[in-house]
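Here it is: the structure, laid out below.
What follows is an incomplete set of chains from the complex, kept in their original frame.
By written order: A and B. Residues from 1 in each chain.
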Amino acid sequence: MSDTPTALDLPMADPLPEQTRKYFDVCEDKLGMVPNVLRAYAFDIEKLNAFTAMYNDLMLADSGLSKLEREMIAVAVSSINRCWYCQVAHGAAVRALSGKPELGEAMVMNWRMADLDERQTAMLNFAEKVTIESSKITEKDRQALRDVGFSDRDIWDIASVTGFFNMSNRVASATAMQPNPEYHAQAR
Amino acid sequence: MSDTPTALDLPMADPLPEQTRKYFDVCEDKLGMVPNVLRAYAFDIEKLNAFTAMYNDLMLADSGLSKLEREMIAVAVSSINRCWYCQVAHGAAVRALSGKPELGEAMVMNWRMADLDERQTAMLNFAEKVTIESSKITEKDRQALRDVGFSDRDIWDIASVTGFFNMSNRVASATAMQPNPEYHAQAR
């Protein structure tokens, strides 16, 4: 297990601070691995903490979006950006959370071919437009989300999750971040 | 002064926690305003704190990139994404940090027309490619940065600042975030 899961020569802080070590132990326990994105950020603990704080708030905190919906956005966005790391890791999450392997595949391959309801379709249409041409978003696009039942707070969350993966996709691709190989066989 | 600097009906927490109030007071003192992006996030203090932690680490902490260089990336990326909020706010920062109004304008309008050295040109070429087609980044692109003197840690920082504004641009555009009007006349 190399200490640099990217193409950059940035070894993890050594030793890791107590708090980080514990966090990584929790990952090992719950996921069977420390996701490489965390190991990649661990060359600088401030950066790691900022990343995990934002990630955990966005993906795990209370929201009008279910965890599965947030992961669906994550994969659909990562597919548009063709991010190797995020499609692998979050594709596995969609498969696991939904219990439908084909849903994870569809988010990776072409979300329009998935069996989605009106709400999810509107959500992914918005995420797609924000990813591809955010400067053309107008009130009409936000209203389309309200029309299928999303609140303004939900719209913020859709925008934020979409934005976050547009960031992570680029950091991962720019540094050639490799996903943990364990993801490939999960929840198939 | 409206409490919602975006098109979403998400008023600031009221009252603001002590720590947030102090932070906003510091902004007023140093900048003459509370940047609207902070007021936009302040409907949820957890989200505000995660955002400011990441922002401050990326843009203000030690780095092989100067603060001006990080702001140049911010504006060049925001120009590609045509983000109204970020071009206004960070365009002002480039003008102020460089003392060259025309440099801020060039980052907004067409960074290739700015008077840049080889290092800055390589930096912005990389940021542009990561913004537009991150999935096509290869080792050759990273090596081009090393060839003009950037370290692997610097490459991480270029990728991270580029990624961060690809996130912020989308959150701002998706929510129609309005910049504080004071920015327009600054450092002209």
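What we mean here is this: contacts are C-beta pairs under 8 Å (C-beta built on N, C-alpha and C of every residue); 3 or more make two chains touch, one makes a residue touch a chain.
The model shown is predicted, which means the values in this text are computed figures rather than measured ones.
Counting all copies of the one sequence in the full complex of this file gives 6, of which 2 are shown in place.
The rule is short, and it goes like this: only the chains that are shown with their structure count from here on.
The mean-CA centres of chain A and chain B are about 22 angstrom from one another, to the nearest whole unit. Those residues of chain A lying in contact with chain B across their complex are 7-10, 43, 46-47, 49-51, 53-54, 57, 61, 81-84, 126, 130-131, 134-135, 137-139, 142, 152-153, 155-156, 158-160, 162-164, 166-171, 173-176.
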